[in-house]
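One structure below.
A single protein chain has been removed from this complex, and every other one stays in its place.
Lettered A, B and C in written order, each chain numbered from 1.
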Amino acid sequence: MAHVSATVYTSHVPAIGAALDHGRAAEPYWAPVFAGYEASRAWLREDPPDAIVLVFNDHATAFGPDLVPTFAIGTGESYAPADEGWGARPVPVVQGHPELAAHIAQSVIQDDFDLTLVNRMDVDHGLTVPLSLLFGQPPAHDFRWPCPVIPLAVNVVQYPVPSGRRCLALGRAIRKAIESYGEDLNVQVWGTGGMSHQLQGPRAGLINPVFDHAFMDMLTTVPEAAAAIPHVDYVREAGSEGIELVMWLVARGAMPERADGRAPTCVHRFYHVPASNTALGHLVLAP
Amino acid sequence: MAHVSATVYTSHVPAIGAALDHGRAAEPYWAPVFAGYEASRAWLREDPPDAIVLVFNDHATAFGPDLVPTFAIGTGESYAPADEGWGARPVPVVQGHPELAAHIAQSVIQDDFDLTLVNRMDVDHGLTVPLSLLFGQPPAHDFRWPCPVIPLAVNVVQYPVPSGRRCLALGRAIRKAIESYGEDLNVQVWGTGGMSHQLQGPRAGLINPVFDHAFMDMLTTVPEAAAAIPHVDYVREAGSEGIELVMWLVARGAMPERADGRAPTCVHRFYHVPASNTALGHLVLAP
Amino acid sequence: MSNADFADIPGTVLFDAQQARRGYGLNQFCMSLMNADNRKRFKADEVAYLADWPMSDEQRQAVLDRDMNRCLALGGNVYFLVKIAATDGISVQQMVGRMTGMDEADYRDMMLRGGRPIEGNRYRHEWLQRSGG
Partner (left out) sequence: MSNADFADIPGTVLFDAQQARRGYGLNQFCMSLMNADNRKRFKADEVAYLADWPMSDEQRQAVLDRDMNRCLALGGNVYFLVKIAATDGISVQQMVGRMTGMDEADYRDMMLRGGRPIEGNRYRHEWLQRSGG
């Protein structure tokens, strides 16, 4: 049977992708950002997953004004990096895992989550920047990501967006689905987006480290409390785009419960300001 | 406040649209079909709704191999009749009700239904044939449908499809949403599709009147029992396309409960075989 | 419930994620026929038109043969395939009837008499018994 071996959380700031793609990772502005992920990269090399369910939001790339799915699962064979206006990122095509994705969809839809099935979409920085941060840039002689990825897109762009409670519950249903998959796979679930940032109007540039740290604490030890945060608090305290943090709750819901009832082990935690307009946060939790 | 004044159920066989559009409604094959809706048409003229939430399924028209939403609500201004291969039906463009649709989406998504919001789609026979059956063909001098329509598309094409229980619960959430809308509107909810039919392979042409009548009985008086029917029973007993009947459960869930706890009044009921490959069923329920 | 529960229903292919993946290009081709120009191009040269879609040769041949049961087995779904019938100018009843192997008039008569009965058509083993298998 497959199992969730760990969950990973990270911001997915597009400027990070640009810095990597344009060879600016060693500059003083960016070096501390990448240094903050080094320990996680080493940890990933030690126990590489067989597949990742990557929770992200599409940024008006695959889903535009015509159609907005609340939750969409990628059941396709592969996903090309999108041209978001600057040209496509020069990173590998993302290989899917259609069998596991179809199994998760089957299980989760029968558990009353009304997923949209997506066989074809281009994936934007929301999905590819986390891969770059945690795997580094794949070398030219072996130009591929280390494992298949199942994209799980959450609408955090057009209101109404799903509640934190709903996101946590979806994560739990995904864990149940993974644990009923016939093949023995080591699966990780990643939650991306956030932390505090506002990308609009005269309040742009808002950063709230107190909120961000409290969120990482609550997410780790009392996820139900984090899930109870209303949308308006995210927007007020963490900025209009801070609402992306609800996606961390999907990954948190997918964490296996420990037999002793304790919180999961925090393998890594990193926080840095600024990355472009955004506070950057990163967690690795293992059972 | 808005309220649900009645719910309407009907098959949406494409050949019915073709018969109407090609002036064959008076032929001996078709006349009994249209006669069966006459009482409902008169009833509708007496108490015309201000808006209809029309539950239907898209038949590989707006949603194809790339993207399959479990539940999609139309929040657009209008929807054009689709060209399903025979040219578009010569019926009016369907006007939406963006304000009520947005209100329903807001309410229902916060109630943990993971709708896809659709601003633009062409609508196929699943939506336009019920309008033709219950309103007749709009005259040339006043070529429009009598009221706005909010399309609610349910995936019954690609498995996994939502459970009957989930469909009934969605209807209840839609009723709650309608009842919290600020404007005083008379809203009807229509459930379409079915009844027994199979459109594939050597078992095609299957019709099961015993199942169909039992379903209409259960739907009227014990909807929870109808909602508990597993998918495999629909497919076995009512044919591979009989699964469309889960959409009737959405409309049934939207029926206001009576203060005396009794079943709703069955205003009209009609059953006829055949319409093309299909058993045709029709119900009108009022509180 | 798993999709295996559907396996003992006779004459029925469940259109699930696996079938959808298998039929992806075939169903895409079918949807292209929702456009009048495409229908014209397809009718003018079916082989050339089919070559433009990511389909297997088996799928292309099944379309050329109008073998709808084969199309279903190869990942097609009736709501997609019906666009081929529309392009050919035949009705849904004609298209569906042909999948049964019955003569067109016989199928129409069966429907007029109330359709195919459910008795004897619920389980595969009922069919196998009838065929003496």
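To be clear about the criterion, contacts are C-beta pairs under 8 Å (C-beta built on N, C-alpha and C of every residue); 3 or more make two chains touch, one makes a residue touch a chain.
Since the structure is predicted, the reported quantities are computational estimates derived from the model, not experimental observations.
Engineer: Report, in label order, the displayed chains that the undisplayed chain touches.
Structural biologist: Hidden chain contacts in the full assembly come out as A, B.
Engineer: Just one of B:25, B:53, B:94 or B:117 touches the chain that is missing; which is it?
Structural biologist: Going through B:25, B:53, B:94 or B:117 one by one, B:117 is the residue touching the chain not shown.
Engineer: In terms of residues, what is the contact footprint of the unshown chain on chain B?
Structural biologist: So the residues of chain B touching the unseen chain are 75, 77, 98, 101-102, 105-106, 110, 117, 119.
Engineer: Please identify, in ascending order, the residues of chain A that touch the omitted chain?
Structural biologist: Within chain A, the residues touching the omitted chain are 14-15, 18, 59-61, 64-65, 82-87, 157-160, 196, 198-211, 230-232, 235-237, 240-241, 273-274, 276-277, 279.
One rule holds for everything that comes next: only the chains that are shown with their structure count from here on.
Engineer: Need the CA-centroid distance for the pair chain A / chain C, whole Å please.
Structural biologist: 40
Engineer: Quick check: how many Å separate the C-alpha centres of chain A and chain B?
Structural biologist: Going by mean C-alpha positions, chain A sits 38 Å from chain B.
Engineer: Measuring centre to centre with CA averages, how many angstrom lie between chain B and chain C?
Structural biologist: Centre-to-centre distance between chain B and chain C: 25 Å.
Engineer: Give the residues of chain C touching no fewer than two other chains, as numbers and ranges.
Structural biologist: 1, 3, 16-17, 20, 24
Engineer: Among the residues of chain A, pick out those that touch two or more other chains and give their numbers.
Structural biologist: In chain A, 105-106, 110, 117, 119 touch at least two other chains.
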